[in-house]
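As you look at this complex, bear in mind that one protein chain is not there, while each of the others sits in place.
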Amino acid sequence: MKVGIIGATGYGGIEVYRFLQKHKNVHSCKLLTTSQQDIPYANVYPHLHGISDENLNLVNEEKLKEELDVIFLATPSGVSTNLTPRLINGKAKIIDLSGDLRIKNQEQYESYYQKKYPPKEVIDQAVYGLSEVNREAIKDADLIANPGCYPTASLLGLYPLVNEGLIRPSSIIIDAKSGLSGAGKTPSLVSSFTESNENLRIYKVHEHQHTPEIEQLLQSVNDQVGPITFSTHLIPMTRGIMSTIYVELHEAQKTNRLKELYQSYYSQEPFIRIRKEGQFPSTKEVAGTNYCDISLKYDPRSNRLLIVSVIDNLVKGAAGQAVQNMNLMFGIEETEGLVDTPIYP
Amino acid sequence: MKVGIIGATGYGGIEVYRFLQKHKNVHSCKLLTTSQQDIPYANVYPHLHGISDENLNLVNEEKLKEELDVIFLATPSGVSTNLTPRLINGKAKIIDLSGDLRIKNQEQYESYYQKKYPPKEVIDQAVYGLSEVNREAIKDADLIANPGCYPTASLLGLYPLVNEGLIRPSSIIIDAKSGLSGAGKTPSLVSSFTESNENLRIYKVHEHQHTPEIEQLLQSVNDQVGPITFSTHLIPMTRGIMSTIYVELHEAQKTNRLKELYQSYYSQEPFIRIRKEGQFPSTKEVAGTNYCDISLKYDPRSNRLLIVSVIDNLVKGAAGQAVQNMNLMFGIEETEGLVDTPIYP
Amino acid sequence: MKVGIIGATGYGGIEVYRFLQKHKNVHSCKLLTTSQQDIPYANVYPHLHGISDENLNLVNEEKLKEELDVIFLATPSGVSTNLTPRLINGKAKIIDLSGDLRIKNQEQYESYYQKKYPPKEVIDQAVYGLSEVNREAIKDADLIANPGCYPTASLLGLYPLVNEGLIRPSSIIIDAKSGLSGAGKTPSLVSSFTESNENLRIYKVHEHQHTPEIEQLLQSVNDQVGPITFSTHLIPMTRGIMSTIYVELHEAQKTNRLKELYQSYYSQEPFIRIRKEGQFPSTKEVAGTNYCDISLKYDPRSNRLLIVSVIDNLVKGAAGQAVQNMNLMFGIEETEGLVDTPIYP
Partner (left out) sequence: MKVGIIGATGYGGIEVYRFLQKHKNVHSCKLLTTSQQDIPYANVYPHLHGISDENLNLVNEEKLKEELDVIFLATPSGVSTNLTPRLINGKAKIIDLSGDLRIKNQEQYESYYQKKYPPKEVIDQAVYGLSEVNREAIKDADLIANPGCYPTASLLGLYPLVNEGLIRPSSIIIDAKSGLSGAGKTPSLVSSFTESNENLRIYKVHEHQHTPEIEQLLQSVNDQVGPITFSTHLIPMTRGIMSTIYVELHEAQKTNRLKELYQSYYSQEPFIRIRKEGQFPSTKEVAGTNYCDISLKYDPRSNRLLIVSVIDNLVKGAAGQAVQNMNLMFGIEETEGLVDTPIYP
């Protein structure tokens, strides 16, 4: 397979590259940017010294769409809206890691993203790439809107309950926490070490653009669900997301019965690990890997269920799930290139 | 004033010491431990080299209770249960920073703490030292049960709403996050750098011992409130607590009206800062100080109000509030020894 | 006294402001910038909510130099070269925290700084503000070139030995380590959390602009000394500098004799603490304060002496020493506004 990564200099791009390095079916990997050209990739990422001898190239949409089998767009918000219309309908399948193509409702998109909406035919074609939930649609897709990091953790934590109709539809509260790499590579005051180290911050309160993304998927399963309350915090660490989710149940449940429900949904999933009762995952336990670890505990006092779901935001929350989707789209073993033991500590 | 600190080697103790150093009314400060004796304090805390020439002394209850004006107990869970009965009813007033004396209901205490309950006459005498809420009772008290770190942040964030009866009584969810210094000074695997750096952990799910402490105060204001859902996370930073609080309102409210309510409650409070609409406090903005910074935002979509409350867990959540209470008990200016500009960055 | 801070929005500026808040002789403090105006200072630094009600103002050199008693320049490299000529020779004394005015040799300055050299009359007037070494000259100065962070730690660690002529002149190696706040407030990739957390970096190898500053002072004491080897590392922490210094001695010495020498030099110094034999300072033990803590140990095997010197780069390495110099220039108690117990942990 011939693969291209547009936005190879960003953190999403370098992670896609890392997984493709280990992928048996990938024989060439073009590294593309919209600004730099003809610079060795190892100049941008010195940790690749002696590993990568590729150069960065400028994007040429017409050539790429015919030469390549699959193109990953790991580009900042808004870029994909412009590029995708020129990349689809060629030979190459497209996997977009940005938020541009995820929201089916134009008004919602414009309200949360404050950006121009992509052409309707692109949105119509885009399949939401939550691998475990949309597997069959992904297999047939030519264009994937790869899920956001917070939605991935949150939706995998909520899906069985919502699908079973066990929760009060308006009771969902997601208190999400992310490491700083989620802010991307462009330097800013908020993401500087000095401002974020030894600090804890809440941001975009009631305004985060991942809110409609989460509701859209949940409502596709059960249209009564929502509105959710979703809040996001910056944790002084590089990688990792934890979604602490609170829901009210229609009726009292035993934690171990709920755990069995989750196991029945996910027991065949190679990347979802339901943790033992009483054992809650920490973010470091999935760092660098495509795992999503989930644990839950019912509180009979308040009739609330707490669900904890952790991922590596750059892997299952971005590049790893993108490669998982590529595997699905091309009929490759779903775990190819993605199996790894977490590095601990 | 002559002051004693029992448990001076712990993090609560060293912070009480720091504030007393700046306190105009404190003329001597005895540093006491239950295990070491006659070691210079600056050996335990080398940052005091040239600042402190005091030695640590072994606790002698009989002498202390008559010689001193006030004794701070900054001791591990369970110590105060044994020591306080032998310290009260002398000349010295007592301020206990541990959780031993906070819970009025024996069954609750034993269930959450798994420890022996203190004698009834001690519990009866102990006034819960949430300075802003219990100010008048504190002024008359001889024995203070100084609030826990999580309860301080959470209760100050909830008090006006609960007191006004604006929220649905069973709707309170507190998602709390703390730095590692909250775990105390005794080394453990979980609090080692290697295990907690670049990591995010949830712990004691539905079991944290601060749950009944929060409910007890809230129910003293409004006996319909509760049960709450309260969860706690370890953040890879040394100091700071953020309580992200979710409540449902009886009816829709404008954020600025709610903010005005909080301002009317707290405008005379020297240590509570209600932040501007749209500006949310981060933990570093109060680090090292006795401030509690609060912000809130109503979400009309879900009819939920989000309240953010941040403190330094070792200051307003422990030593700072303890000194604030001492000032109240002795008729000293409430801010004495405690006024300071946060160090930033 | 009326004081002005030009560059109040930077980290040097906010630290000068913090110390002036506590300073008995300072009755007004103008906050000045070269770009913003009429914005509340607390908007830039929300931790000042309720503490500062000052607005930022645009610099007006002609007015400032006559209205104010002293002006701190906490501006980026190059700004002072332009501003100082227009500020001197008025009523106000000037303390420049940048590196612009420190180097007496034009060629050296241009080679290391790659910037335009300031006018000769400004350089001639500027007194190097290493308080403990140049105290008498500082008292008479109208213009201070406040020392750099690395030079302060390194020079205070070396001064007694060099002044006594005990070391081989060409043997000085300074391996220096700094927290990220030394990189300033302007966002950059290198100083972003994601790139610097869980990372250790060496930079500007053999090229750091503090090299000639260190040599200039040492050679003013003993013109045989140098060239030094000086290297700098970025440590994943916000504040703190450690200079680990290696020198060869002319003859074998006992560590405790050398320690006595340092004590004889520094025993009257309020901000220098010579640590006990065998106890080495860590950076956190001086964080937020104007202390410089020093320890040393002779190695008979190699005839080398190791000296450790730690400071807070933003305090003794910048704003704290600047205020100390202001005190000296105005005949105020040298420690005014600067005495504080370090916050630990």
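Letters A, B and C name the chains as they come in the text, with residue numbers starting at 1 for each one.
The working rule: a contact is a pair of C-beta atoms (placed from the backbone, for glycine too) under 8 Å apart; a residue touches a chain by one contact, two chains touch by 3 or more.
Quick caveat: nothing in here was measured; it's all calculated off a predicted structure.
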Pick from B:2, B:185 or B:276: which residue touches the chain that isn't shown?
B:185
Sort through C:37, C:89 or C:170 and give me the one touching the missing partner chain.
C:170
The one of A:2, A:135, A:206 or A:273 in touch with the missing chain is A:273
Residue among A:88, A:162, A:228 or A:286 touching the omitted chain:
A:286
Those residues of subunit C which, in the complete complex, touch the missing chain:
170, 173, 175, 177, 179, 194-195, 197-203, 205-206, 227-229, 231, 233, 235-240, 242, 244, 246, 280, 282-284, 287, 297, 299, 301-302, 304, 306, 308, 310, 345
Under the stated touch rule, tell me which residues of subunit A contact the chain that is not displayed.
11, 14, 18, 21-22, 45-51, 181, 197-198, 238-239, 273, 275-276, 279, 281-282, 284-286, 288, 293, 341-345
At which residues does subunit B meet the chain that is not included here?
11, 180-181, 183, 185, 187-189, 191-194, 196-198, 236-238
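As a convention for this text, only the chains that are shown with their structure count from here on.
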Chain closest to the middle, measuring from C-alpha centroids that were averaged per chain
B
How big is the rotation, 0 to 180°, that puts the C-alpha atoms of subunit A on those of subunit B, in steps of 5?
180
Which parts of subunit C, given as residue numbers and ranges, touch two or more other chains?
11, 181, 197-198, 238
